[in-house]
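Heads up, one of the protein chains got dropped from this complex, but the rest are sitting where they should.
Chain naming follows the written order as A, B and C, and within any one chain the residues start at number 1.
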Amino acid sequence: MRAFRLNGAAEPLKLVTETDPQPGKGEVLVDLKAATLNYRDLIVKEGRYGGDQRDDLIPLSDGAGIISAVGQGVSADRVGERVAIGFMPKWTEGPFTAAKQADALGGGYVDGVLAEKIVVPATGVVTLPDDWSFSEGAAYPCAGVTAWNCLFGGRGVRPGETVLVEGTGGVSTFALQFAKSVGARVIATSSSPEKAARVRELGAEEVIDYVKTPDWGSRAAEIAGGEGVDHVVEVGGSGTINQALEAVRPGGEVALVGVLTGFGGEVNTGAILMKAIYVRGVYVGSVADLSEAIRSGIRPIIDKVFSFEQADAAFERLKSGAHRGKVGIEIGQ
Amino acid sequence: MRAFRLNGAAEPLKLVTETDPQPGKGEVLVDLKAATLNYRDLIVKEGRYGGDQRDDLIPLSDGAGIISAVGQGVSADRVGERVAIGFMPKWTEGPFTAAKQADALGGGYVDGVLAEKIVVPATGVVTLPDDWSFSEGAAYPCAGVTAWNCLFGGRGVRPGETVLVEGTGGVSTFALQFAKSVGARVIATSSSPEKAARVRELGAEEVIDYVKTPDWGSRAAEIAGGEGVDHVVEVGGSGTINQALEAVRPGGEVALVGVLTGFGGEVNTGAILMKAIYVRGVYVGSVADLSEAIRSGIRPIIDKVFSFEQADAAFERLKSGAHRGKVGIEIGQ
Amino acid sequence: MRAFRLNGAAEPLKLVTETDPQPGKGEVLVDLKAATLNYRDLIVKEGRYGGDQRDDLIPLSDGAGIISAVGQGVSADRVGERVAIGFMPKWTEGPFTAAKQADALGGGYVDGVLAEKIVVPATGVVTLPDDWSFSEGAAYPCAGVTAWNCLFGGRGVRPGETVLVEGTGGVSTFALQFAKSVGARVIATSSSPEKAARVRELGAEEVIDYVKTPDWGSRAAEIAGGEGVDHVVEVGGSGTINQALEAVRPGGEVALVGVLTGFGGEVNTGAILMKAIYVRGVYVGSVADLSEAIRSGIRPIIDKVFSFEQADAAFERLKSGAHRGKVGIEIGQ
Partner (left out) sequence: MRAFRLNGAAEPLKLVTETDPQPGKGEVLVDLKAATLNYRDLIVKEGRYGGDQRDDLIPLSDGAGIISAVGQGVSADRVGERVAIGFMPKWTEGPFTAAKQADALGGGYVDGVLAEKIVVPATGVVTLPDDWSFSEGAAYPCAGVTAWNCLFGGRGVRPGETVLVEGTGGVSTFALQFAKSVGARVIATSSSPEKAARVRELGAEEVIDYVKTPDWGSRAAEIAGGEGVDHVVEVGGSGTINQALEAVRPGGEVALVGVLTGFGGEVNTGAILMKAIYVRGVYVGSVADLSEAIRSGIRPIIDKVFSFEQADAAFERLKSGAHRGKVGIEIGQ
């Protein structure tokens, strides 16, 4: 099979040809048809993901394809099944543990999906709806599941509640879609008039320009009315969390999912206490969450899909920040 | 009635004699018999509680006494009832809101319980068990309810889980007792051998000296075994929260209740995300929580009880840090 | 004011003229503008509601109107506010208790809303959206809140789940609307082709004729796919619950809300156990639930609205079973 491997932060990915992997007991071989990129993939490529990362990893966590072979104990009927692959294929269900996290694809020591084939546990994949493209399926494993977990993994957003999403990245766009799909109001932030227009098209009732309105948290609370926003999908991390804490109502929920602005920083812990806020760390989710999210039937927003050979261009697209929705790569099609 | 009022940060409290308050519709008059102190009371006395605080407030939030008169619509049978008073007497039940918080006793503009009488809503008090002293009842409204909410307001501690409590203050002592009462293991921190001995007597399996072991969070995780501690009762605030995040297992819960070390500071938001931690701000609780906590039957640890006239000495005792359990004041006995 | 009072099961309601009620402390006077009927009202009128019922009650629980006067302690600004009235106006929030249930309007000893004016606690009403009619507001207190509680009071229906609703009465119609509003699939039952067509218009994906298909529970499970239906809104009671237990997937939820077919009967308790089903009794809900339900913005389906003078005809309409959605009565308009 062909695959791309990391080749240093500044170098293009390296195209390699390798022996096809073989499914063992309880495993399936998936012929990958599409992958999508997440911000995490940029960090991995740039060697900023953490100390234990392999230099020559096959990158990307999010893929979809067709089961082409099965190992012992897996029904041969599954050959031909169109599937998306879980971000952590061994986290089948149940609560998060460090052990389950260990095998997240495309990071650390675990090869990812920027390849023509991959072997994963049979319990690590989710059947795609017939009318979905592989790119749509490949959009879900990290960003879609993360957004799902943000909105439904804690206290569950309800019709008529207000949700604040930040920016127009993959998780935020999914969160916007999921929130609208259950009749919630959405406030988004963006400094780009064009992106603002786009999120309005997707249903956001209000968009705040965070450059012109540096205290956008208070502004969001004001727009929400009552005592503030019910749920915040906090993708910025330490640089934005204090605005999130400002925006959210007493007793509300902040799903902390991102590190765009850094892994640590000054946080208004007094606000967490005095407003009795739930700050809930969200690290993607299980295969069961992926199944639930896809069952919603919400079609993801795909930005631009590159050919396999143009994989580096896909990374550039994501890095540029010009994308809206998920950046994809077609594989073997 | 006699009462003490604030008289400036550096001055002793001022003893005043005032007209007795009268219960209106739906209210009761409580003849106070005991009060206890919390760290919050020191902040209030020292004028550091926030911008809107009255200079001449009757301090203290936590009191117990006897209903001596009732207003319209309240059964006269309630006269003679021995009660503890809710920290926020209008927060009867249900989720936390800013509106419910507004009337917290002994802070801001709302007179507290360092007086011989107080009028509160009939729904703002909880009947005491017959064999409890008034000091025991007065120990619960802030510290007891806060600790209860930390352990049972979120995902509920269970037999065999491990709980980390910090220091030996009021909330931590209650949390230790509640955790032991449901068969959890308790790890405590203290730098004083004498206090360490005391928390061991109360049932703590392990005590870590946080001075000798500055990375006490990791040490707690190690002692807990598995992937770390299940619940942390985080009373320190921004100065200790990163150790709490180190101690807690992936998917575990940190109840953020204290500001002993400051209202804001550097927080490892990356850990919250990567370990999918629940950081739950706890701001005391409702009258229903007080009722539930007292129903547990757990007798609070009383440090030393001062006479009404010695109210200033009680503040000194708390400030000294030498206390173990709740510092109390007898009133009108 | 004018009001209708019960006058025996077989007799028309009796129109009376009485002194206007006056709001006391914490109360508001509402000039009623609309009421709607529930199946419960038929039981009450026919004297089958239970032993403690007054013969001369003002019937109906569900009303909306305008605040025309306020008692002591209520802001005069509230005069003019358009409101719906809680089914149990003293159940403000929090868990259900017998004490809170005691004041359900229009049943037992408590006069209801088939009158020009009513006094209720200021905390017992919910502001209506500006563009809603009073009939729409009056549709919510019993049927709307019950359906809301069925779908969101337990484990919360999610996008992509399947909900089974029985028939086309008030609760079932609301449940259908709420379920569709969050992207769930809905299976309905009806023996009338015309009603079946109607629920399809409202979004039901499938309708089962329960006369032609007596084992409609199994059929619903089959349509749902997987292991069965996720949520059942069980309005029939003992005569239908075994079909509901057949329909629901292992681990699924049956919200038991109705007694249309009787208060007791043969129940397959073995199925509850072996399928680990949650059977959750739902008895309307709190004023907080009413507020949340109305905040959803879902406009209720109104069947036919009668004039105040035609109140008896409204009862007949409901009794006929020909209605779809809520039967209403205009008051003082």
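The working rule: a contact is a pair of C-beta atoms (placed from the backbone, for glycine too) under 8 Å apart; a residue touches a chain by one contact, two chains touch by 3 or more.
Fair warning: this is a prediction, and the values are worked out from it, not measured in the lab.
*Asks:* For the chain not shown, which residue from A:G94, A:P193 or A:G226 touches it across the whole complex?
*Replies:* Of the candidates A:G94, A:P193 or A:G226, A:G94 is in touch with the missing chain.
*Asks:* Given that one chain is not shown, which residue among B:G73, B:G156, B:P193 or B:P214 touches it?
*Replies:* Hidden-chain contact among the options goes to B:G156.
*Asks:* Considering the entire assembly, which residues of chain C contact the chain that has been omitted?
*Replies:* Against the left-out chain, chain C lists 95-99, 101, 227, 237-238, 241, 249-251, 256-259, 262-283.
*Asks:* So which bits of chain A touch the chain we can't see?
*Replies:* Touching the chain left out of view, chain A contributes residues 24-26, 72, 92-95, 288.
*Asks:* Footprint of the hidden chain on chain B, which residues?
*Replies:* Touching the missing chain: residues 152, 156, 158-161, 178, 181-183, 292, 295-298.
To be clear about the criterion, only the chains that are shown with their structure count from here on.
*Asks:* Taking the mean of the CA coordinates per chain, how far is chain B from chain C in Å?
*Replies:* The mean C-alpha positions of chain B and chain C differ by 42 Å.
*Asks:* If you look at chain B, which of its residues touch at least two other chains?
*Replies:* Within chain B, the residues that touch at least two other chains are 95.
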